[in-house]
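Below is one structure, written out as structure tokens; comments come after it.
In this view, the complex is presented without one of its protein chains, the others remaining in place.
And now, chain A:
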Amino acid sequence: MNENNLYTVSIYTENNIGLLNRISAIFQRRHINIESINSSVSEIENVTKWIMVVQLSEEKMKKIIGQIEKQVEVIKAFYHTEDETIYQESCMFKIKSDLLFNERQIQNIIKESNARIVTVNKVFFVIEKSGRKEEIDLLHRELIVFGIMQFTRSGRIAVTKDEMKISTMLKALQH
């Protein structure tokens, strides 16, 4: 209960200005770092879904879920272990174009990692890759030796293996 684990947090909310501040403040106040955060539309119309990744004990996690749900504009919050979700991250590499032709290995790396070339021009080309964190870490390690002009990675997005029981709750509240 007291050891730190990696948890994925899903939060269903209204789409209102300032809610990011309100939710991140709950973690900040307890001196907990947010590893990643993503906000998007959800499966329900007019409901926003947040996916966050945090590292903490389950006891703290439970209490924080309570504090998140207490916020007026939060509809429901859940936390999941790694086994309970299917998750993906996405990343992009911008690399000098001449390397694509001079370093044959790069083409192999792209193929083997199931990455995708988004664009190529005379100066640079861009690779995109979606996958689990370790896969992206591996690709990053493999490409860094050739020199990367720019690299960026998204927050985690995730769906759960089990049903999220929020639709019925929303239906009851709708007028």
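In this text, a contact is a pair of C-beta atoms (placed from the backbone, for glycine too) under 8 Å apart; a residue touches a chain by one contact, two chains touch by 3 or more; residues count from 1.
Criterion: contacts and distances are computed from a predicted model.
One chain of the complex is hidden; its UniProt record names it "Acetolactate synthase", one of "Methionyl-tRNA formyltransferase", "4Fe-4S dicluster domain-containing protein", "Oligopeptide ABC transporter ATP-binding protein OppF" or "Acetolactate synthase". Among A:S39, A:Q67 or A:S113, the one in contact with the hidden chain is A:Q67. Residue positions on chain A in contact with the hidden chain: 13-18, 21-22, 25, 29, 46, 62-63, 66-67, 69-70, 72-75, 170, 173-175, in rising order.
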